[in-house]
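A single protein chain has been omitted; all remaining protein chains appear in their positions.
Chains here go by letter, A, B and C, matching the order in which they are written, and residues are numbered from 1 within each.
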Amino acid sequence: MQKTLVIDPGKCTGCKQCELACSYVKEGSFNPSKSRIRVFDFHTEGRFVPYTCTQCDEAWCQQACPVDAITTDPVSGVKQVHENLCVGCKVCTIACPFGTINYNVASGKVVKCDHCGGDPECVKACPTQAILYSDVEQAGYDKMQQWAGKTDNAAPANSA
Amino acid sequence: MKHVIIGAGPAGVVAAETLRRHNAKCSITLIGNEGKPPYSRMALPYLLIDRIAEPGTYLRQSPGHYDDLKIEYVQANVAAVDPDKKTITLDEGAPLAYDRLLLATGAHPIKPPIKGLDLPGVHTCWTLDDADEIGALAKSGAHVVLMGAGFIGSIILEALVLKGVTLSVVEMEDRMVPRMMDEVAGNMLKSWCTSKGVNILTGTKITEISQGDDGLNVTLDKGNIPAAQLVVVAAGVRSNIDFLKGSGVETKEGVMVDDHLQTNIEGIYAAGDVAQAKDLSTGDFNVLAIQPTAVEHGRIAAMNMGGLDTPHRGSLSMNVLDTLGLISSSFGQWMGEKGSDSATMVDKTNYRYLRLEFQGDCLIGAQSVGLSEHIGMLRGLIQSGTHLGNWKQILMTSPHRISEAYVSTLHKNAS
Amino acid sequence: MAWTRKILRVNLTEGTCVSEPLNMDWALKYLGQRGLGTKYLMEEIDPKVDPLSPDNKMIFATGPLTGTCASTAGRYSVITKGALTGAIACSNSGGYFGAELKFAGWDMIIFEGKSEKPVYLCIIDDKAELLSAEGLWGKSVWDTDAAIKATHQEPMMHIAAIGVAGEKGNMYACIVNDLHRAAGRSGVGAVMGSKNLKAVAVRGTGGVSVEDFGAFMKSTEAGKKALAENAVTGEGLPAYGTQVLMNVINESGALPTRNFRDVQFESANDISAEAMAEPRRSDGKPNLLTNQACFSCTIACGRISQIDKDHFSVVNKPEYWGAEGGLEYEAAWALGAATGVKDLEALTYANYICNEQGYDPISFGSTLAAAMDMYEEGVLTKKDTGGVELKFGSAEMLTKMADLTGTMEGFGEQLGLGSKRLCEKYGRPELSMTVKGQEFPAYDPRGIQGMGLTYATSNRGACHLRSYTVSSEILGIPEKTDPLSTDGKAGLVKAFQDATAAVDSAGLCIFTTFAWTLEDIAPQVDAACEGNWTPDTLMEAGERIWNMERNFNLAAGFSGKDDELPKRLMKDAAKTGPAKGMVSGLDKMLPEYYEVRGWNTKGVPTEETLSRLGV
Partner (left out) sequence: MKITLKLYASLANCLPAEAVKNQAEITVKSDITVREVLDAHNVPFDRCHLILINGVFSPPATAKQATLKDGDALAVWPPVAGG
């Protein structure tokens, strides 16, 4: 069963525990600027929105990669960057219409959320269950997918 | 159904894979002509600096990838296309029949009509072979002249500097990357490169190259530079369409295609650098020789070839560049258009720049320097035509808040 | 590890920013933030300096845990000689600024001297520079925040700034970071203003490491679990915030009302957490919008509010219609009960202005209450107040005075003196409810006896955050003591003071101690830091810090005589509630306190005590 991060901004308090957990696991230190998940703070709305890769079906990043450094895990559907293959050309960073694959200057490679191999640290670190790891059928995901569809430069297929 | 794809760049390979994904049985033939597995020109600069070995440039990494997908990979030059007989002629061997044909022959670097560009030591940087030859000449301490500071030139620029050469860049336009960025950004890049010890000559033309005692003498329309051990020509590219002469396939700058990426002849499609296809921003038909467009074309053309009616809305022009550590990008109508609102933030001291172009409350173009976080959002906003509502006004004075605007409007649209 | 081991020294007179190594010998004795910052200040300034002179220094200090994933580990403190008090000042703030400073690679910033022209400090990782703030001078904290982010095209920057109050020398001006979190007390913002320093803007992209990640992740996870499972930190604080105390303290007969004339406020419920959550009659929406956490905090007690657009305070002022930092208990008390105002929306507005222009709502409300007291007694007249009737209970007057104090105009300039100076100026010093020049917070020492000793002995002047015995005396945490008794309070206060100093020095929030003891905290500090950190060594560090702060004050000219409470609390008995008929028993507690502290009868630490602690 494919699972995805289901984010409920209504529950987010803006504590950034997700960013700390992510950066610790991925970068080996507490460093929100290197986190694959980022909490946006809409101060005048009193709203906090955790934001990261939706592992979209279109996989713009994967398609755009000129050296096959990004693959889709056949079971989980997660798009993974293979560091040994990534040359750091950054084409994926402009191709991804969500802006969720980013260049890491220190490593010279791109980085993105990979669900920590099926046990996402951000989910475990969130004190308010604003980030859950659930089946893709969960509400909300479909809507994100619809939006993703709008960014496709192919119009919806009539018969797919 | 027999599908033949001419050209084994990203457009061709993605098309072959897409065909296979949607049809397990059809016959797919992919034709390359460089005697190599399909590889990516985007990766050449990284090969030059030994960050990767040649296999690292291959478009697909798993061995047996094409065999596994039952994609027949053929090495040949295509001499002609005969739409009446539905065959193509190869330079060797028997003609090849097709039911559907994809022209994905890409482009080739332009060699401007300047005397001396055929001399040894003058190279374009387009193929694996080119990279080998440049690599051999670009020795530490050598003086290298790079002709052209467009997108491709600027990508090679970094690799050359990292090789330890002394570099002079000669660009005839008034700034670097003139077709990707405006004066502010182009000059920011120039000043950055200059500060890193690269001699950038803009508004300057190479008039002649000749063999001298110390190397190649490069004559300029103004000023002088030392003799060079290597001249790299990056003066733009042109679609590979010569083989279509007389075929009846309509060409202008590239192969003209409709909104299904089909040419004027039924059953023949074109994709990638060779296709003159719809530009999302303008609605005009242009050659958009960039990697993401090649991939999109390949996928959409293949869907249509396979019988899945898939209109092409148009591709979005976009580029990202890393110039000696300074990252820049441009998207869509970055130069704005008539009646568009422009918001800019300039920080020359710290080499940061952001320019947003709006039509109404929609983003239609953008360029950035010194920003690399979430830049894909710029594409997302332009391509989706998202109405930014109140955020438009905020962005007019605070363009740096673009990612907040994006997430905010994305959530409103998604919920 | 945990420490970045780097200090940024900013000489405002010279305009220089220099990096220097952290003194690790001191770090191992004073931990960080409050303790270590105070140690540096002690070593570098003459305690007798005029707080507003260039010779005073101002230190922004993080704790070793700041920036880590330990719950609440996002704090920083501003340490200086306080403008309001002339005593050691250490104002602790949350939000995100402290962690960002750490991510930029700095444990501490030491500001010295005075800039000739307004400047702000811009730190982007290891690059620090002073930039002109002439275009920012006169701007509010909020406008400054937006302008600096726009200038640097950096939405991820975190900014600590002063508003007009700090620029114009409001004696209780604070330093506000992240728009509504403040290093609030003792006038640290006035010190910043006196140096012509408008703001500190930070963007950090480096990481914070700890000594033993394995042990650290284990101990911080256990800590977070304890906070989540504790009913107070896991449910009470996130749902109701600190404001839930309004009814508790009122019911207990310890809610200082109308400048401590009364100990219960008849309208307490109107300005309580319960009222904030209640849909308004006017527009059907509650005042409270949501809760917000500071960096790394798994409690999330912060209130975010929205004022009714039609309320008189904001009508036709759309800039105040959005969500902003809402009322916390202390602010609601000072702006409400202390002044007798029961209009929740008016209090919320006044609180916004405190954040926007950067001044402490506790001191402001208390000072306004003292002014009202003088007005009602006829000492102040309309002539003094610019025509305003300074009567207890007027919401319109409150919002007007908040505006004027923010910009230091009209009578606002007088209010900006603080209660002590204002009352002295008008010949009624006894009406100033202060200790060492600092206004009281929201607990009446007649109804909560331990708080009387807490206020009297607090090194930064009257303060609840130096030993929050309310926790024990009212809430029963960690164990219940009788709020009306003075028995054992000396020891209780000392224990709270020392433990609090340790928590403040680690980079953690004191609110964790509703669930944590030093037994929970020590493993987290020990895993993060070099040195041997146990509950005992933390407690000892806390005691060392307390004595050091005391020494600063003694050297600054304070003595045991300053460990006193205003006459009203010693002579005028509480009129209602459980404490009816009682006054503060400070005179009984103080000698005992000196004894348990190892101080002589004049309140001076003995040689033996100092040498035992290695001060």
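Here are some notes:
Heads up, the rule we're going with is that a contact is a pair of C-beta atoms (placed from the backbone, for glycine too) under 8 Å apart; a residue touches a chain by one contact, two chains touch by 3 or more.
If you're wondering where the values come from, they're calculated on a predicted model, not measured in any experiment.
Taking every chain of the complex into account, the omitted one touches C. Contact with the undisplayed chain is limited, among C:143, C:251 or C:409, to C:251.
Looking at C:215, C:228 or C:477, the residue that reaches the missing chain in the full complex is C:477.
Annotation: of C:510, C:548, C:583 or C:615, C:510 touches the absent chain (contact as defined above).
Interface note for the absent chain: among C:24, C:231 or C:315, the touching residue is C:231. The chain that is not drawn here is touched, among residues C:242, C:497 or C:553, by C:242. For chain C, the residues in touch with the chain missing from this view are 230-233, 235-237, 239-245, 247-248, 251-253, 269-270, 273-274, 329-330, 464-465, 468, 470-471, 474-477, 480, 482-483, 510-511, 514, 577-578.
As a working rule, only the chains that are shown with their structure count from here on.
With centres set at the average Cα position, the gap from chain A to chain C is 39 Å. For the pair chain B and chain C, the distance between C-alpha centroids works out to 57 Å. Residues of chain C in contact with two or more other chains: none.
Touching two or more other chains at once is no residue of chain A.
The residues of chain A lying in touch with chain C in their complex are 13-17, 20-21, 23-24, 27-34, 43-48, 125, 127-128. By the touch criterion given at the top, residues 10, 14, 40-43, 46, 51-52, 56-62, 280, 291-292, 295-296, 299-300, 303, 307-316, 318-320, 322, 325, 327, 329, 331, 372-380, 383-386, 403-404, 406-408, 410-411, 413-415 of chain B touch chain A in their complex. By the touch criterion stated above, chain C contacts chain A in their complex at residues 67-69, 96, 99, 103, 156, 179, 204-209, 213, 217, 224, 228, 238, 289-298, 300, 304, 306, 322-324.
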